[in-house]
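The complex appears here minus one protein chain, its other protein chains still in place.
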Amino acid sequence: MKSETKMTVRYAETDRMGIVHHSRYFPIFEVARADWLRKSGMTYSQMEEAGIWLPLCEAGAKYIKGLQYDDDYIVYAEMKSMSVARCRFEYEIYKMPEMELAATGFTEHGFTAPSLKPINLKKKHPQIWEKLCILMETK
Amino acid sequence: MKSETKMTVRYAETDRMGIVHHSRYFPIFEVARADWLRKSGMTYSQMEEAGIWLPLCEAGAKYIKGLQYDDDYIVYAEMKSMSVARCRFEYEIYKMPEMELAATGFTEHGFTAPSLKPINLKKKHPQIWEKLCILMETK
Amino acid sequence: MKSETKMTVRYAETDRMGIVHHSRYFPIFEVARADWLRKSGMTYSQMEEAGIWLPLCEAGAKYIKGLQYDDDYIVYAEMKSMSVARCRFEYEIYKMPEMELAATGFTEHGFTAPSLKPINLKKKHPQIWEKLCILMETK
Partner (left out) sequence: MKSETKMTVRYAETDRMGIVHHSRYFPIFEVARADWLRKSGMTYSQMEEAGIWLPLCEAGAKYIKGLQYDDDYIVYAEMKSMSVARCRFEYEIYKMPEMELAATGFTEHGFTAPSLKPINLKKKHPQIWEKLCILMETK
């Protein structure tokens, strides 16, 4: 299942090239990822309160077409794979209304306790593991 | 006593006007404020670990001359007043090497516990209170 | 006339205190200001293309209640005064759904050419001046 988030470029996201600074796509992916998780019936905030943190192990982005101030765009996010220890999300950003591909990206996260120590999600939180599995496989 | 911090404008701090985005002066003030505190023999980090948090009550800035990418500048910071419940810092940013005034600003902070509940700094941490008083009055 | 913008706190806007970093209220005010301007039938982007820039002369904020990750909030923005050379916006942020006041702020802007040289908006762009006057006075 892909989530879909509509957003608009903020002025503060641009740099002196006049386009969105490459670092600012990651907070955008993050908003989209939270929207994906929300579909499990649980917010990212609630996951953190339940003691499940998702710090990043790796992240990457490809910049295809620079977004500009006030551009409307849509972000698709999807959890692509998951093990008991980590998960991977992938993202696509399309400039609206023409739906031109602007950027793609991915993030890989470990499942950890608030101490940032790794946990086995399936063992520690089987119900949440189950929900995420179902959500990932839903078309 | 004024602290003095030399810094250089980062690309990511600029916006599409080609100057430093107005919001990004506040993290700069924050670096300067940490340098002022460090002179007390205690880092801001150590204050937080000791259970003293300094969340902001108020902040302001005047923008006189827009800083640009790669500009070197110097920030002067000073604690201007302090009560048992809060303190006020003031800042001046000068563009180097001509030492042209680029911006001024202030921040007001409450002294709180990590719960963000107000504390009486003088009663709760008399030694730190004393150190800050001395540092504030030192020429 | 006040504009009204609904937003949600992004993870990247928080700092290690667990609340929105004080600097990040200014990009939020900026989004709200753009929404106010949009009601004039002209986007901030179009104003810039017409050669009218609005760099900041001054900005300030009062922090009443720290917003946290995923909090929904509403920002009211309003142009409070305008001369031929500059204008002032004021903002109020309320945490939803209880509509608790979280922060207030203001920004003062000069009207300039893309060279950042001041312009007389009324003389240079009388139609835009007129539109903004009407919008400011509309209840």
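Labels A, B and C are assigned to the chains in the order they are written; within every chain, residues are numbered from 1.
Keep in mind that, in the parts below, contacts are C-beta pairs under 8 Å (C-beta built on N, C-alpha and C of every residue); 3 or more make two chains touch, one makes a residue touch a chain.
Everything numeric here is computed off the predicted structure, so don't read it as measured data.
When the full complex is examined, the chain removed from view is found to touch A, B, C. Checked against the full complex, the candidates B:F26, B:F111 or B:W129 give a single residue touching the omitted chain, namely B:F26.
Listed here are the chain B residues that touch the chain not shown: 10-13, 26-27, 30-31, 34, 43-45, 68-70. Residues of chain A that touch the chain left out of the display are 17, 19, 21-24, 26-27, 30, 53, 55-63, 66, 107, 116. Although one chain is not displayed, chain C still touches it through residues 11-12, 14-19, 21, 23, 68-69.
Following the convention adopted for this analysis, only the chains that are shown with their structure count from here on.
A rotation of 180 degrees, rounded to the nearest 5, superposes the Cα atoms of chain B on chain C. Distances from each chain's CA mean to the overall CA mean are smallest for chain C. In this structure chain A contacts its sequence twin chain C using mostly the same residue numbers, the overlap exceeding half.
As a whole-number value, the distance joining the C-alpha centres of chain A and chain B reads 33 Å. Mean C-alpha positions place chain A and chain C at a centre distance of 28 Å. Each of residues 17, 19, 21, 23 in chain B touches at least two other chains.
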